[in-house]
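Every protein chain but one is kept in place in this view of the complex.
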Amino acid sequence: MAENWRFMNSAGAKIKIAVVGASGYSGQELLRLLIMHPSVEIVAVTSRAEAGKSLETVFPRFRGAEAIRDVEFIEPDIDRIVESGAEAAFLALPHGVAYEFAGPLLEKGLRVIDLSADFRLNDLEVYEEFYGEHSSPELLSEAVYGLPEIRRDEIRTARLVASPGCYPTSILLPLIPLLKAGVLKSETIAISSLSGTSGAGKSSSPAFLFCEVNESLRAYNAPKHRHLSEIEQELSIAAGSPVCVSFVPHLMPINQGIATTIFADLADTGLTDEAIAANYEKAYGDSPFVRVLGPGNFPDTKNVARTNFVDIGWVIDGRTDRLILCSAEDNLGKGASSQAIQSFNLMFGLPETVGLMNY
Amino acid sequence: MAENWRFMNSAGAKIKIAVVGASGYSGQELLRLLIMHPSVEIVAVTSRAEAGKSLETVFPRFRGAEAIRDVEFIEPDIDRIVESGAEAAFLALPHGVAYEFAGPLLEKGLRVIDLSADFRLNDLEVYEEFYGEHSSPELLSEAVYGLPEIRRDEIRTARLVASPGCYPTSILLPLIPLLKAGVLKSETIAISSLSGTSGAGKSSSPAFLFCEVNESLRAYNAPKHRHLSEIEQELSIAAGSPVCVSFVPHLMPINQGIATTIFADLADTGLTDEAIAANYEKAYGDSPFVRVLGPGNFPDTKNVARTNFVDIGWVIDGRTDRLILCSAEDNLGKGASSQAIQSFNLMFGLPETVGLMNY
Amino acid sequence: MAENWRFMNSAGAKIKIAVVGASGYSGQELLRLLIMHPSVEIVAVTSRAEAGKSLETVFPRFRGAEAIRDVEFIEPDIDRIVESGAEAAFLALPHGVAYEFAGPLLEKGLRVIDLSADFRLNDLEVYEEFYGEHSSPELLSEAVYGLPEIRRDEIRTARLVASPGCYPTSILLPLIPLLKAGVLKSETIAISSLSGTSGAGKSSSPAFLFCEVNESLRAYNAPKHRHLSEIEQELSIAAGSPVCVSFVPHLMPINQGIATTIFADLADTGLTDEAIAANYEKAYGDSPFVRVLGPGNFPDTKNVARTNFVDIGWVIDGRTDRLILCSAEDNLGKGASSQAIQSFNLMFGLPETVGLMNY
Partner (left out) sequence: MAENWRFMNSAGAKIKIAVVGASGYSGQELLRLLIMHPSVEIVAVTSRAEAGKSLETVFPRFRGAEAIRDVEFIEPDIDRIVESGAEAAFLALPHGVAYEFAGPLLEKGLRVIDLSADFRLNDLEVYEEFYGEHSSPELLSEAVYGLPEIRRDEIRTARLVASPGCYPTSILLPLIPLLKAGVLKSETIAISSLSGTSGAGKSSSPAFLFCEVNESLRAYNAPKHRHLSEIEQELSIAAGSPVCVSFVPHLMPINQGIATTIFADLADTGLTDEAIAANYEKAYGDSPFVRVLGPGNFPDTKNVARTNFVDIGWVIDGRTDRLILCSAEDNLGKGASSQAIQSFNLMFGLPETVGLMNY
């Protein structure tokens, strides 16, 4: 393996990383992947609730894993994170908390991959409309929206990556190439998405108890789910003009997975499957994690669970001159943690796929 | 209970009924409800596959039930059904088989409630486009589309009721009052529906094995699912002009339930929640099985499982001038078997709700 | 229906009942069944957490139900319960809380069916060992352990019924007739039980979140689960001498259901299936809710979910001279709420099965 050097940092060592806020589902999935990542050394893992406990105790699944044998949860303290020698920090914190850590860690020279919503929006006003106050608005313009398939080069050099939300990833990847190509009427986009329950987090609300979710399917937070803000921001960039969409999220009785179905009117009724395929080939031909299934093939969440893949299929509805797009991803994977690692790989000059080609 | 007489037939006895094709999921749910129905005597139950077996053997859930103690499956033979003395027959057969039974049973004086698609379409050509040849096209015009909330009076006097499909029921009940009122642009309707797996029937295809459905969510049969034919027929009647919609069905890992989410542009951007509520009140104020949850309340399939209710909620998406409608029903209940019994109750002068007010 | 009078109280009216502590899963199942019970009027429903809310708001499944149209949750206050005119009270409270209500309600002349563990044990010392202090030990001797198949006559005249736990019911009903008959070596009994997650209650512990229970199976609380105390008490009574058993409960990813598998050495290796069947016939021939499936037939929780049935099967393991017993029930049904109503029916001279013959 002559290319082994590429898996290490410039000093030939593994890259030291911290996971800040690791006790939730995104944090757990991050740890799971980082434990198996060949170029990473986990030097700090924080959780206010679990500080002082070993990782094995909190996550029995990881019992015995070499990479965390001596790691225990510490308090989410900037100094302690810095002292660990971490070169990069993943923030798996709630929005409104992440921004308290990003600035100070950047100042100390760490590079930061934030999984929260805190740095995804370019426009402070939109942030405030959807999320409330922001403590570090000056970083909004520096942060790179971490969709590697769309912003690969910017991510490579970024100090601060705002890793996208789960719903947005499943919506943006199918839509962006087609909006760029102008083949859809962007004002007619309507989106129905379904998320696995891990998307609700490990909060102990009765609404997410097994008996409340099992044998249940329900919409929620329509028509103005918070993720709408970044969805429309990125769609507007792709379309070159403001895009406003309808978006209905649903909760489904699955651990991990997002299934998105998108309706949009065709700009030109003569659009062919070949033209759509060509647009995707152009956009994602070199992107190993986007799997374009082709016309008439509908993706299934079970085929992407615990992976970094997003699968995309479509069908042209000739009876209504509408395009129907379907995508599937893992909300904790491509929708959160593995996508964050994909950006990390790019930021540190590693092959984009290292640690992520899981099936 | 002075009104007890209403629970019986004109001779003061229970009404004798046959269930033809009872070994599938709709048949099982029909039997479950008929076993507990106070005005019904089950006199014949047919299944080619299970003929000769007792009902208890095939359905251990019903073990010990008085109403089927001496009932065993017989071959689906017209003469034997007639000899049983049945006054009414429920046909829980596949499309293309039901029509072989409907005509002969009607001739013998039985009234027929057909749960298949065979008599739902008014137009033979549309039937042939979606389903193929029809053996009894002359009955298409006589059959009443059995949506009691829309055609209560016609059902009362019908000899042959074509009970609606599961997806159509969940789509038609929310849309019909609003199309009648003209408040939606009917050409913009896009529908995403999810069905519990019992909707796929008890066929032993590997695609519906536990491990293939559990932790899975996938679209299928878009853009031209067979149910589209009756959906558009009934929407067009309500709108007074042809309506063509986009419809994407999905399979979800739930036993019983349909969740439908509908997008449609507002005809007039000034439409209020009050106006929508008023339309529903007018349409369904006297319909005990339609529960209008009001604006911002999204129905949950778990609240209607094993009932005859359909729950409807909505939200006006002011950002896109679109209405988002959500409905939930049980695909085997209001979407099939309990709705068929609702029609049966009407046909035999029973209270519409008898045997169906289950929670 | 000449026997209609039997459905009412002595004054010919429906029996007024209160449900105290109705916001959990047992309370919800009680309400579901009582709403459909023909001889009952629900006059008071209490919940500290939900006081002031309508039942429909808390339980959208019951929306529109006539029986609770004007009922709202009140504080769990003795006076208010008494003022409601309730003749009987169901206590669906945690152990250690129920005993605060039982005595005062009995004093006011109500009859009480307690679903908690507070009055199930005859021996105060055992109660204190398993549960801690008791505020009303004087009632322990009066309370009747409410297993109708075993204590039908005592229940009829009881003022205070201690309705059995979910695990105990699934264990006692298969074992008691065989211990009475002396066909098992009682010191060799080992029991593995699995409970649906509703058994854990509606508490919002992270351990019972959907993602923690789905795709998970785990034992817990062995070897000294609290239910062991009543299991051994009742087995000892049946055997006529002290019985001590091994018991391992497990949590399974199902909403409702208990599956129990019991191993016990045969007292006499010549024991036949016919002899076992005869013992069950003698014990349960007149008990409509015990369904004896016979040798080689293993019960399935799905056949008893949402019913008051317990299904029992067995097989003699001739290779080890051991009997293997399997039972299935609904932990919220025969294991809690419907069994409590069965006792209620007996206490008020109603047919034992009224409101409970659900399939």
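We call the chains A, B and C, going by the order they appear; numbering starts again at 1 in every chain.
By definition in this document, a residue touches a chain if its C-beta (ideal position, glycine included) is under 8 Å from a C-beta of that chain, and two chains touch if they have at least 3 such contacts.
Just so we're clear, the structure is a prediction, and the values are computed from it rather than from any experiment.
If the hidden chain were put back, which of B:25, B:167 or B:263 would touch it?
Hidden-chain contact among the options goes to B:25.
Which of these, C:173, C:326 or C:341, touches the one chain of the complex that we don't see?
That would be C:326, which touches the missing chain.
Looking at C:56, C:100 or C:300, which makes contact with the chain not pictured?
Within the whole complex, the residue contacting the unshown chain is C:300.
Based on the whole complex, identify which of A:87, A:311 or A:329 touches the chain you can't see.
Touches the omitted chain: A:311.
Applying the definition given at the start, please give the residues of chain A touching the unseen chain.
The missing chain touches chain A at positions 1, 4, 32, 35-36, 60-66, 215, 288, 291, 293, 300, 302-304, 306-307, 309, 311, 357-359.
For chain B, enumerate the residues touching the unshown chain of the complex.
With respect to the unshown chain, the touching residues of chain B are 25, 196-198, 202, 204-206, 208-215, 253, 255.
Spell out the interface residues on chain C facing the chain that's missing from view.
Touch with the absent chain occurs at residues 187-188, 190, 192, 194, 212, 215-220, 222-224, 244-246, 248, 250, 252-257, 259, 261, 263, 298-302, 305, 313, 315-320, 322, 324, 326, 328.
As a convention for this text, only the chains that are shown with their structure count from here on.
Measuring centre to centre with C-alpha atoms, which chain is farthest from chain C?
Between chain C and every other chain, the largest centroid distance is to A.
Round to the nearest whole Å and give the separation of the Cα centres of chain B and chain C.
36
Could you state the distance in Å from the CA-based centre of chain A to that of chain C?
About 47 Å, centre to centre.
What whole-Å value do you get for the distance between chain A and chain B if each is reduced to the mean of its CA atoms?
41
Which positions in chain A are in touch with at least two other chains?
212, 215, 253, 255
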